[in-house]
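To keep things clear, I will list the structure first and then write my remarks on it.
Shown here is a partial selection of chains from the complex, left in place.
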């Protein structure tokens, strides 16, 4: 795979400053790139690496283009252009077309054109797979699932019954969509299962990482909007709604019936309690615990800062005395006032 | 699937106020229910929705029955009755009876009556499956496992060797039971593996969510009591004991050799350190870190509250000065005392 700089510029809609005939065979960081590689500068903190880069070309914004020691592809959003270039040079092995002989596909399932079904895949009754879907080895799709065109499920994914995916949804290995929500009624010291009668509805252009869980609804569906991106090891409980364009980093958990707005971001291992409403445009820091609804866009946090262990021990013990300290402070203030 | 209100009342042991002949074909929330649907009121915060519900019948406690605009099924514990009704209307596809041709079952394995074994299931030597067990597609059960009657393992579950399940245990997809505990002896800067020689013992009527891990014991077993309910993405380390009726929400972790009492609840992403004893009836809040044993029933927490980021930054930095603040407060108090 090689492209000329001219072709790249055209693909990106970039202004090319340099020789359009230079051939590019890959993409690398400013530090690692050598001849034949294109690099990029998106994060200002790497600006100092630009002048010394051995790349054959760099993708940059106009204001720093002059600092580059090589050809430049000048664009408005260098990070976006970098993303588009990585897609051009994607080296993922292409799946074999057609249906592997070992796959077990129900007679009532309907498959679109140009689907690729890997070894040992199991597809249940009345499933519908749109054109161009790729299903990785050993993945299981239960009855009554619908996959829009262009969905990619990697190896060892599990979809329970009645899971509906939009178009171009990617799901990574180990992820489980549609397992029973965690619903039990207590009575006389015992838990009684609430059958989870709802399903899962996922929009278009969604990507879901590895070993993530999205539970089916108890009554009604769990719903993930368009262009939502979820990292690995995330828990989405039953009847959660996630708005369009929201991103969650790994190890995050959303408890049951909570609604997350559009274009939110959640840092790694953030947790949101159940039955809350989080507004659009909310940004939650890593490891934050959100236990009340948030009605205004903005950034929120709750964690405590790191310290060397000795220092931490001295301070953490005082956390248990905070209320006492606050009251003593008030008392001193009152006594002070009395004297003024 | 349809039932008359009279049949429903009989099944629930409910007092029916209304027409026993009304036919019910599903269950929904007060807000979503329409004609032919039964709803319920269990959480007082939804009481205001009762009068406006379009449900054909609602399950309620006696004290609010008069507020319903439709037939009522009057019971002591509406949430329990709701659970029983969801079970009646469970729409989960029933597994095909018998053993799929692609399953790989050791000759020495013994299967009870009416078992259902899905495609590509692997069952090892000397396993015993009780009557009515269902094993989902692509699940692997290693040697010497015992499953009591009525166990349900969904697709892509893994049981290592020597895992013993009681009766009616349900395990969701991606869950791994019996992987090696995390045991290593350090010596001269290297880790040496401690072979994990124990197994896992799980009681009756246990449900385990998706992508959860329960490790085998190092010496002796990891033990889960009867009627324990575990959500998704939970870590139960080697030699942990979990008492009967305890419930854990998603993303919780219990470190090695810790004992959790009976009828405890753990909120999402709670963590309990190793070698601790947690008494019966302890309720641990979400994201709490428990690093000391708890000897008395009751509720416990450790997390910090959410704040807008600007406010959080100002306060969090003070957490590192807490000990200093406490000492300065004491000094002021002493100085004050000197003057009084």
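Letters A and B mark the chains as written, and numbering starts fresh at 1 in each.
Here is the rule we go by: a residue touches a chain if its C-beta (ideal position, glycine included) is under 8 Å from a C-beta of that chain, and two chains touch if they have at least 3 such contacts.
As the structure is a computational prediction, the values presented were derived from the model and not from experiment.
Of the identical chains making up the complex in this file, 2 are positioned in the shown model, whereas the full set numbers 3.
Please note the rule applied: only the chains that are shown with their structure count from here on.
A straight line joining the Cα centres of chain A and chain B is 25 Å long.
Remark: chain A residues 102, 104, 120, 122, 124-125, 138, 140, 142-144, 156, 158, 160-162, 174-176, 179-180, 182-187, 189-197, 211-213, 215, 218-220, 233, 235, 237, 251, 253, 255, 269, 271, 273, 283, 285, 288-292, 294, 298-305, 307, 311, 314-315, 317-319, 321-322, 325, 328-329, 332, 335 touch chain B in the complex. Chain B meets chain A in the complex at residues 26-29, 32, 42, 77, 79-80, 82-84, 86-87, 89-93, 100, 102, 118-120, 136-138, 154-156, 170, 172-174, 205, 207, 209-211, 227, 229, 231-233, 245, 247, 249-251, 263, 268-269, 286-287, 303-309, 312-313, 316-317, 319-323, 325-326, 329, 332-333, 336.
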